[in-house]
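Structure incoming, see below.
The complex appears here minus one protein chain, its other protein chains still in place.
For subunit A:
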Amino acid sequence: MLTITQDLYDRIVAHARADHPDEACGVVAGPAGSDRPERFVPMLNAARSPTFYEFDSTDLLKLYREMDDRDEEPVVIYHSHTATEAYPSRTDLTYAGEPGAHYVLVSTADTDGEGPFQFRSFRIVDGQVTEEDVTVVPAY
């Protein structure tokens, strides 16, 4: 299960909306081993594409060095889908390289008639997807 604050949830959604129709992406880092997302780090989508996202490789190195120095890990890795549902694609599975992270997908397309966006969270380990519940709390 992913437990996340309302503030972080709102910031992820706001980033996805701001970058629409391109895919938005980023990380919420947290203390290593805590499973608690704390530090919101929006990333540039180097692909600047409505169908693909990729962290710029230099930014990626900087991010990981920074997390290392602060004894953090990427607790949440998020990105948006802008025309399809918030479910990991085959491409997402191929690239998923953080088995300990919560992969959050936000859809900025109204694919299910349920409203303007979806916010869902998954574990991706060895190419296997498991959806998990998302609990939004006022604070930890």
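Just so it is clear, contacts are C-beta pairs under 8 Å (C-beta built on N, C-alpha and C of every residue); 3 or more make two chains touch, one makes a residue touch a chain; residues count from 1.
We adopt the following convention: contacts and distances are computed from a predicted model.
K.L.:
If you look up the hidden chain in UniProt, what protein name do you find among "Gas vesicle protein", "Transport permease protein", "Heme chaperone HemW" or "MoaD/ThiS family protein"?
P.N.:
"MoaD/ThiS family protein"
K.L.:
Have a look at A:38, A:98 or A:131 and name the one touching the chain we're not showing.
P.N.:
A:98
K.L.:
Where does subunit A touch the missing chain, residue by residue?
P.N.:
Touch with the absent chain occurs at residues 23, 25, 27, 43, 47, 49-55, 57-58, 60-61, 64, 73, 77, 79, 81-84, 88-92, 94-100.
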